[in-house]
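The complex appears here minus one protein chain, its other protein chains still in place.
Chains here go by letter, A, B and C, matching the order in which they are written, and residues are numbered from 1 within each.
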Amino acid sequence: MILDVEKPLLELEEKILELIKVNESGKIDLSKEIKALEKKARELKKDIYSNLTPWDRVLMARHPQRLTTGDYLEAVFDDFFELHGDRYYSDDAALVGGLASIGDQTFMVMGHQKGKDTKENLKRNFGMVAPDGFRKAGRLMKLAEKFGYPVVTFIDTPGAYPGIEAEERGQFEAISKNIALMAGLDVPIITVIIGEGGSGGALAIAAGDRILMLENSIYSVISPEGCASIIWRDASKASDAANALGLTGEFLLKNGLIDEIIPEPLGGVHKDREKSYFAVKEAILRNLEMLQKFTLEELKNYRYDKYRKMGSFTEK
Amino acid sequence: MILDVEKPLLELEEKILELIKVNESGKIDLSKEIKALEKKARELKKDIYSNLTPWDRVLMARHPQRLTTGDYLEAVFDDFFELHGDRYYSDDAALVGGLASIGDQTFMVMGHQKGKDTKENLKRNFGMVAPDGFRKAGRLMKLAEKFGYPVVTFIDTPGAYPGIEAEERGQFEAISKNIALMAGLDVPIITVIIGEGGSGGALAIAAGDRILMLENSIYSVISPEGCASIIWRDASKASDAANALGLTGEFLLKNGLIDEIIPEPLGGVHKDREKSYFAVKEAILRNLEMLQKFTLEELKNYRYDKYRKMGSFTEK
Amino acid sequence: MNAFFDKFKTNKPAAEAEGEGKVQAPKVPSDLWVKCSGCDTPIYRKVFEEKLKVCDKCGFHHKLSSYERISLLTEPGSFEELFTEILPADPLNFGEEYMTKLAADQKKTNLNDAVLTGKAKVGEHNVALGFMDFFFRGGSMGSVVGEKITRILEYGADNRLPVIIATCSGGARMQEGVFSLMQLVKTNAAINRLGEAGVPYIVIMTDPTTAGVAASFAAIGDVILAEPGAIIGFSGRRVIEQTIRQKLPPDFQSAEFYQKHGFIDKVVHRRMMKKTLVRILNFFNPKAKKTEDVVAEPEKQTVEV
Partner (left out) sequence: MNAFFDKFKTNKPAAEAEGEGKVQAPKVPSDLWVKCSGCDTPIYRKVFEEKLKVCDKCGFHHKLSSYERISLLTEPGSFEELFTEILPADPLNFGEEYMTKLAADQKKTNLNDAVLTGKAKVGEHNVALGFMDFFFRGGSMGSVVGEKITRILEYGADNRLPVIIATCSGGARMQEGVFSLMQLVKTNAAINRLGEAGVPYIVIMTDPTTAGVAASFAAIGDVILAEPGAIIGFSGRRVIEQTIRQKLPPDFQSAEFYQKHGFIDKVVHRRMMKKTLVRILNFFNPKAKKTEDVVAEPEKQTVEV
């Protein structure tokens, strides 16, 4: 998938490759010209990726090559052992989690899991979680609390699964109970929004003490398409809706709704995986260090106050 | 339903009624003879019901007119407000519960609920509870703990429901988790075995601090029929199994497995409902008074020690 | 206007009630008949209101305004509004059109936003209250609703007053983006604190209670009641039908459906709601209960058959 804004860059990069070929044939020396074009390309790249529109971000966040929760669990942590099941009804593959470690620090980690291909997406339900998935997350959080392990959650979902069975089994209750659980949990919680932060289905595991957002991820109360359908009765106006919804890290950070933006390699996390993993790991450890300085009471108060002051209203 | 042992008594009572009719016709004065026979009947009654075999008790415990959980909830408590649902999957009608009060004391009450007729039994599944029912009980216990209300549980089930869906939804886990919950609950728990105490399905809400047993109720690790099938490969030898299983209040009290037998009116609780309700109410309040003298720590230790010493083995 | 409507006026200080219109009753249209939204039966308006806007024929519970719910559930004259001065903003700059809609709904409902909060008596019990109003932007939860719900929960915790919230909402307010979403956390965190203070929290779900409100403070009451037929759930019927490409059964996501599925303690007819609240409050505060509540209780029930 190529964003519209990426096209000039990709064309230029193609041209450079052609020139390099010509150059290598040895007939003409184009090395100076190539260098100049490469510099141009770097500038263009920076220019493009520094000026992505909210809708570009939406597309980046949904990019089929974008790194998923599983990628981070594997690469950021020294070991990860998946734990299955909600202990009530099922094991929802759209939400994965388990024990993990970095050095001597044990974590409980979990996240929405999108598939890498169609087959996996069918199994993972495109990262749309059923109540069982949220209840599995809740179970893992309670286990973390029992042993004092910090929780790290990775957010990447279009939204909670809107299916018959999901509603029957109390999607609304599962989300609410998780939010309350996180609000009261006795261990630090770090949330990393790595792709799509889709409304309540995201929030059900995103109510952390520290909310970090990858530069090209989004967080929104409603999908841009859904918003456009409601406001303009036209889902194709999603890009306008993306502008309106304030779903970028930049907007959210400015408004105190998230705590930090983790920069991505130019072109997105998948363009330099190792660099991305390192940035996420560094951010997790740094934020954990900050939270671990708190006493339990301070942590609970910090968390309460953090959310307590979120909101925008006037008071006479 | 009439027990075999009851037959002579019922015949005699019939005869007396006939004599009374003759007497009332005024032709002969039989009042003296009637009085003598009535005395005889009283003695016979006492004799019969004081010498019930374990199998007689099983039949009494399963008597179609035996008072059910709902009867006690209505009659023993000043008010009862049923709370529905496990907050996960369903509302199991085989286990009922809710808020109740006697005077200014609020309780959380619950119990297995058999039906009064075939139609109700289909709805109640003959008092055989699914995981959802046990999870509802667990939810109510946690609610009781939150507000410091003592829990009263009424036991009356042939056993946990042995169905496909019940197994799929983790019958074993639901029972175990409830037992652990009760073992750790921060409020007093009084259990009253009112009818059939059928194995794990009973225990899932029967792990109280004080276990009271109505005189003609039973409590068993396996149904007499099941036991007979296994030992003698002959379910019809259930009455022999009943003898072997130690399922009567008398045996269990003697062996420290229950705390108290609540006497029943001659012929069973249904023969004098008011008296039965009064006896159950008195026993609940008296045992609660005892438990409420404990500090929380004492209560928890009392409960742990109570079960800790249950068991029969030799130690070299 | 019949007695039922008159009542809530007496709940407001006379000066205000006669004042600038902000706190006055919604205008009652002059038509003598209304049509039941459940079964299309025409109902004589006077009867409709005497019946608490419940259709006798099909049982449909029509929506009530926040003020009507005060009349329905609290003792006459006991309601005292709290947190009146909080007004909605436009943090995402949705602009003129949105602000105009807010202003229109403020006028229509006499509310600043989609919830009315305060304290009152229910039976002998002093309680803290939050009544949502669908007629204000579909009861959508933005920052004002989140803030007022949170404040009334904190008020309940601080003053040890049971909190009763009647929910009625299509979900989070889209126009406030993630500000809206975060209200879910804020309110639920406040519910935790209420619980830690040992104060009961009772929810009454009314039609509709969906999406963000269902998925936050509606779902986790110590006791959860619902009005008959109220639509409850996370995802909307249309979205689900699009997902599964088939029609849903009519009772899907109804209060009765969710009682059956284990998420609601009891579906209660509007007529019985106040009595039911008093019974429940009696359990949580037996000292305040009146003897006749129990002795003369006509609705005393055993387990439902």
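As a convention for this text, contacts are C-beta pairs under 8 Å (C-beta built on N, C-alpha and C of every residue); 3 or more make two chains touch, one makes a residue touch a chain.
Note that the coordinates shown come from a computational prediction; the quantities given were computed from them, not determined experimentally.
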Chains in view that touch the one left out, judged over the entire complex: A, B
Contact residue for the chain not shown (choose from B:His63, B:His84, B:Lys114 or B:Lys177): B:Lys177
Chain not shown: contacting residue from B:Ala244, B:Leu266 or B:Leu285: B:Ala244
Per the touch definition above, residue among B:Ser25, B:Ser50, B:Thr295 or B:Thr314 touching the missing chain: B:Thr314
Positions on subunit B where the hidden chain makes contact: 160, 162-164, 166-173, 175-177, 179-180, 182-184, 199-200, 203-204, 207, 219-222, 227, 230-231, 244-247, 252, 255, 257, 303-304, 307-308, 310-316
Footprint left on subunit A by the chain that the document does not show: 69-71, 73-74, 78-91, 93, 96, 99-101, 103-106, 113, 120, 123, 132, 136, 143, 146-148
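By definition in this document, only the chains that are shown with their structure count from here on.
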Gap in Å, rounded to a whole number, between the CA centres of subunit C and subunit B: 41
Multi-partner residues of subunit B (each touching 2 or more other chains): 87-89
Multi-partner residues of subunit C (each touching 2 or more other chains): 261-263
